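Attaching a single structure in structure tokens format; questions to follow.
Below is a slice of the complex: some chains, not all, each in place.
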């Protein structure tokens, strides 16, 4: 050890020639014995998943893989695939876009649930405070496309309920999510149902993942769709494919030529 | 349908308000019923995995998640995590680096195996032709760190052998990989064992994935390590963390001041 080898420090991986361990477990014992989802868990946090926990995480990861070529991340990855860069670069292009607005709702919803969980004030006040700080869009609720409801959310909540019944998790955050849904409906006088981000956030919160990992795990999940679309576009071909058919161009609203 | 809706075209996902299907299968039936690895498969190719195939893919995905902070992709993701960007941006930074040299060996190995599989000349000639075209480093064999052997490769090959014994795959590419290993040892008069890229390439080839998907699937796998390290670094803190302790700086070899 020296100040140089000490500059990078990790509890994730150890290595010597011919030996690799992840959190103390030899790689050759993990391969073929743990699932990919259990491996993801092992990598991002020190405590191993109990029975049933990995299954919940798996459901969240399956649910969020893709939302189609209208999503800016998917469109960008498809365009990138026609620009003469590697598949990894096309994937990075799409992944880079999963920012606070496009990929952050799950993280924000976990934060909102945590706040509701520890608040000593009524839920209505918690929501009002949140809106005062962050604006009127409550993360995890409502969908501009899937109306009346996002088909992924009830299915995910159903799995949480079953897991809670079996003691895999305590169901506290599923309850909080539903309470928020009910509170919004009361205020808006119309349903604003929980969406995929709200439902996966319930799972991440039930499983004890820190809020930023809700973003990170979503990124892993959506990377699957990004890869699938980039690869499909590669097979379709095209060169420098723009966002709309070339005949439409764009609208210029600047000063006239002169 | 119009020229505009037709501009983006996909066989992966269909959507209407309240309905999402992946390759024709409703999302709510996939959630909780298919594994994350099966979902990955479903997204990147149209034919569903037969029994045992998903398990082989899972082993490959588990094996390649990380190789530690000396890998440029991991180091970059850790540095990125100290620069004030989102976790998705830090992940994209690392992923972007998995190019031909850092992330391409699996893809190249699948191409080499395919060539050996269809060649009408002896394997020695196939390798010579490859080297004449691509240079002396044969993708998938040898490791500058793991000597004498990469612990991941024999374990993965063992799983392929078992799968072949059960008829999950035919074992043709495992044989080709081992033949190449033997041929190199004969030529070099010392062992240059198959590494992780050579072994995962055997799996990808056995499962019928196109060579570029060997890169894409490796990227999915390594994204797990990239996320884990970016998140660990986030928790460790630091601001603008450079590659070496600041006291060392770098060596300037340009013209003197003047």
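Residue numbering begins at 1 within each chain, and the chains themselves are lettered A and B in the order written.
Everything below uses one rule, namely that a residue touches a chain if its C-beta (ideal position, glycine included) is under 8 Å from a C-beta of that chain, and two chains touch if they have at least 3 such contacts.
If you're wondering where the values come from, they're calculated on a predicted model, not measured in any experiment.
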Per this structure file, total copies of the shared sequence (2 shown): 4
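Keep in mind that, in the parts below, only the chains that are shown with their structure count from here on.
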Degree value of the rotation bringing subunit A onto subunit B, based on Cα positions, nearest 5: 180
Between subunit B and subunit A, distance of the C-alpha-averaged centres to the nearest whole Å: 22
Subunit B - residues contacting subunit A, complex: 3-4, 7-13, 15, 17-20, 22, 26-28, 30-32, 34-37, 39-40, 43-44, 55, 58-59, 61-63, 65-70, 75, 78, 86-89, 91-93, 95-100, 103-104, 145-152, 154-156, 159, 212-213, 215-217, 219-220, 223-225, 227-232, 234, 236, 244-245, 247-248
